[in-house]
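Only one protein chain is missing; all other protein chains are in place.
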Amino acid sequence: MMAWLLLLVPLAGAAAVALAPSGRARMVALAVSTLTFLLSVVMASQFEAWAGGFGIESNAPWLTSFGVGLSIHADSVSMLLVLLTTLLMPLCILGSFTSITTREKEYYAWLLVLQAAMVGVFLARDLLFFYICFEFTLVPMFFLIAIYGGENRSRAAIKFFIYTFTGSMITLAGLVYVAWQFRETQGSWSWDIPALTAFAATGLSPGQQGWVLFALLAGFAVKVPLFPVHTWLPLAHTEAPTAGSVILAGVLLKLGTYGLYRFVLPMVPVAVVEYAPLIAVLSIVGILYAALICWVQQDIKRLIAYSSVSHLGFCVLGLFALNPLGGQGSVLYMLNHGLSTGALFFLVGMMYERYHTRDMRELGGLATVMPVWSFFMVFFVLSSVGLPGLNGFVSEFLCLVAAFAASPDAQPYPGVLGPWYAAFAGLGMIFAAMYLLIMVGKVVFGARREPDADHHHAASSLPADLTPREIGVLVPLAVLCVYLGVQPSVLMDTMEGSIADTLAAYPALVESRPDPTLEAVAEMPVEALVEADAPNFATAPGETIGGDDGDG
Amino acid sequence: MIAANAQLDLLTLGAHHATAIPIAQPTTEMGWAGWILWLPLISLIACGLCAAFRVRNKLPAWLTVGFLGSSFLVTLGLYFQYTEPVTIELFRWIDLSLGTGTDAAGFTANFSLYVDQLSLLWMLFVTGLGTLIALYASEYMESDVGAGYARFFAGVSVFLFAMSALVLGDNLLMLYLGWEGVGFASYWLIGYYYTRPSAVAAAKKAFIVNRIGDLGLALGLYLIWRTFGTIEYSELFERLGSGHHATQAGGWSVRAIPYLLMLGAFGKSAQLPLFVWLPDAMEGPTPVSALIHAATMVTAGVYLLARMFPFLALDAAAAPTVAWIGALTALVAATIGMAQYDIKRIMAYSTVSQLGYMFLGIGVLTTFGAAYHVFTHAFFKAVLFLTCGAIMHGFAGQLDLRKLSGLRQLPGWRITSYTMLYGCLCLVGFPYVTSGFFSKDAIMAQAFISGSTGLGLIALVTALLTAYYTFRVWFRVCAGPVKYELGDDHHGPDDGEGHGDHGDQHGHGEPHAPRLAINLVLVLITTGAFLAIFLKPWAREMVMGSTARNAEPHSEGHGFWQDPHKWMPVVASITTIVGIAIAWHFHLANRKAADALRSRLLANPATAWLPVAMENKWYFDEIYHGLIRLPLWIVGHALAFLDRYLVDLVIVDGIARVPRWVGRAFQPLQNGILQSYAVSMAGGVGLVALLVLYMPQVIKLLEGWLGGGGGG
Partner (left out) sequence: MTPLLALSDPLTPVALAHFLITSGGLFVIGLVGFLTRRNMIVMFLCTELMFQAAALAMIAFGAYHLDPSGQVFVIFILTVAAAEAALALGLVVFLYRRRETLSAEAWSELHE
């Protein structure tokens, strides 16, 4: 039951923020989000399913006649992503103290609502609950961009909303189709994700799985974002306020990859085996395409936004390598990208507050003016480049090695990719070094170059270099970057079980290519997906619409 | 090309080794060896604290020297404790298992040390020279005390940590960690003078070019893991030696392994075609050039190939490729070095050239020769760079050999001049009194035996050129009449805070001679370079006791002229002395002759290209710019344009416009006039009423259409 607090506390906090005196709003928000973080840490320490399977199950009946319940659960992957969310939120709030000066209460209330929605996505066990949370993240984000964003904010907000919303409508159609098929064959409605997953993996024909795959991809690929449906991201990132960008890069993009992990991989394995090369090619094109675009950007924030497209290509590539190396690398990538890219957005925001420009041509040699800022900038750039010893390296490396080893003859996890995929994606490593170091070379190093002197310090009372508050935002992220670089096994041990469960069907499926048979799928351990004590609103007699109306 | 019998030796090498060389066993007792890595890390943290608390004295230097010295002592302790190869696990890093049961596999790369004689050989000179050069830097960098001083020593500490991880790591991923780590340290230190755009550009270039090689190494690593199922050395050698099925199966994926490793090695060790970053790396402070870009980091490629030497047997053409790349790099770099005027750059090209010799040694299967040359080169090249640095330090950044002369007669410059002389003698391989002579001869002679005459001749010609350009520097700078111009450059950033304190030492028209720390280090390392002569048997023993061991092919004949090992000392000595004599003629006895020769070459259209091309480094930078960087840059711009205007504006926004167009089509209906709405409402009601009234007829009509359509 404690898990519900992770949703309710931020919601209640949002109300409290709205009611608080306006001077106090940010402190209330900070307190609430810190409390949520502490709660999530306590929850994680008591989490029973680190070794595999699902934990913290909790169900509340909702629309029982329709098979819908407010039910939550978490496997280790969702638990880690929840921790990432709850960690980033207090930092976002702390980082917004000086940058948000108008309509403060609304701002912090929206952030807390957003947090509740994001946690809901990761914890949802009911499909409709998942989808409601998934879509509801758009609303706070829309307002955060549209009210507090840059010059072009309304266009960015509308584009962000409509683009991702259009994609996820198609995803909804795919998910509802699965549920409808479930009712057609099982005779009753169920929206229980594990039940639907187990049903879809074995109960849908390869053709149906293909359609479902593309429907799911429509929403999740936009969210990730995968080439070529990434164009909302640079705009939204550039225009969003700092905390918005951090949350967008840190968590909202992960909703897409989490969707791929939670739905696409286990639900439509036959189609995944068939189309994994296509998706991998798209990710690789995205990696190189976005990296080359980064190279010629002049706006630092836009550069980092495009680098997200490039980075998440690795993440998707790792997932579709269909082996545990890739799965664990990919999940680790989600966390690492949230930490290092989130920190980069913070840094850009801190600089923007001082200079009111993000144009590399107007900035240079900031190392002499802002040594502490420069230290953190270089640090997180190196983390982003994938310097061994920092967090980015391990995950990037694992994704690449997974893609490399995902050839059909590999044992015990054959895949449908191969060395060439890794070789091309590996070029992204070189490009990443290029564009990020060129940026650092221009902005941090070189001759000192600042925009008009009256800009500096004029608009804000901020000192030249970072304040203790700002350092306090960055230090936790930096510490985690080092820790995860040195001790990645702490996290990787926890996800081992969940990822092995998710990928259990694939070796047999890949072996049975090129004509995958459903028998091969049938060997997958359905028990791993459906818990024995799963709440089954669907089969309760006399409660279902499907059961009664099916014949009429 | 390499003779067939030599190749056969190599192919059986793996199997031979597994039996002859004890495979490293894990041990739990020697955890203290981890301090070799931890001490530089502590030093890094200490320097970081010094920077954070703005320490304004030489504390960071003393801390660093202390910690690195302790690291050297621990290495020595490890060396004396050493009995057989061991692996020491420090902590779990990446340890994944895949599947269960019979076909279970795993990806294990722990933070463990692999201690054998090869890694010890490398570690001894890495930590030893690292300590000495840090000591040298304590004086060299003193103008930056309080400003970048702590940052500099933090970089040195990072470098030593990464280099130790590279050399001591017990698996390829640890090596990769160190590999990228030293690349990063090099980025950090080359870009030390970060307000100077050329330094920033050089740092970036070094990192990026290295990354190209790193990609090769990473792909090689993946391929090794995929083929052999492990990346831990002890298991790798065991599987290779026991005739792992993959080695028999062959196939491109196995044969590609040595080439990918080579790509990594060539990137890090600045060989063709990736050598362009090293000369630019001289933008860093000179101690860095000495430590990283001459003595230690750039030999990492040699270490990689020596460590993975048995894997060169996986493809027949691998070793010859290494040999030819090495020989050609040696020659090309030497020709560029001949035509430069910046003494530090000349030393950089000579480093590239000497690294070429080392790869030639690996390629002609004398790992001993290569490793020994690495060892001697580390000392004498460090001396050369440190003397260059002392000159640069003393003459306010003056490095142009045309503007310096007769230093050995200046008071206070005697030690610098003569240690430099000894360094030069080592570099050219002056017969019998220098360690360079023995290490280079071992490689050149072997080139004639297991390589080809062509390789050997290239090596000899390069030796001649080396002798010429090395003594060109010494005769110009240290000999001849006393004459100098001070440079206009100060150390450190122009607006550096520390500058004011020591500004009085610079720029007054008087060079300031090196003091105790610099001179002490110069003498110590020169002594080391000399003593290395006597370490030849020891080095051979160290290499032959490790997995890099191999039976060097012998020449067929035993007469003087049939065995290159017998005639090489004589021929090489003559070559060297001829080279020195030419340098003496042009640059000491008759300095005008050199310029005259140059202008004569320029005057003749047939030869005019030669000095121009050599002075412009054979246009490698321009070629890379034109062939790689520029096209990619253009593609980047094109993609950015397409992304913004085609993908986003035309396609995405175009789709988004469809609903709006549809809306436009119905817009006239929305005229805002109340009654027109009412008309349409009434009309609609009427239509519905009609539909209800005539429902049976409508249904019949529809059925007719549908039925007709189905029938048709």
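Per-chain residue numbering starts at 1, and chain names A and B are given in the order in which the chains are listed.
Just so we're on the same page, contacts are C-beta pairs under 8 Å (C-beta built on N, C-alpha and C of every residue); 3 or more make two chains touch, one makes a residue touch a chain.
Keep in mind that what you see is a predicted model, and the values were worked out from it rather than measured.
Taking the full assembly into account, the omitted chain touches B. When the missing chain is restored to the complex, the residue among B:L531, B:L597 or B:A682 that touches it is B:A682. One of B:T28, B:T83, B:Q667 or B:Q697 touches the chain omitted from the figure, and that residue is B:Q667. Hidden from this view is one chain, which touches subunit B at 663, 667, 670-675, 678-679, 682.
Just so we're on the same page, only the chains that are shown with their structure count from here on.
Once the centre of each chain is set as its mean CA position, subunit A and subunit B turn out to be 36 Å apart.
Residue ranges on subunit A touching subunit B, taken from their complex, read 162-163, 228, 231-232, 235, 289, 292-297, 323-325, 328, 365, 367-368, 382, 387-389, 393-394, 397-398, 400-401, 404-405, 407, 410-413, 419, 422-423, 426-427, 429-430, 433-434, 437-438, 441, 444-448, 486-489, 492, 496, 507.
Taken together, the subunit B residues at the contact with subunit A in this complex read 91-99, 101, 103-105, 107, 111, 173, 176-181, 184, 187, 191, 194-195, 197, 200-201, 203-204, 207-208, 211-212, 214-215, 218-219, 221-223, 225-226, 253, 493, 495, 632-633, 635-637, 639-640, 643, 647-648, 652, 656.
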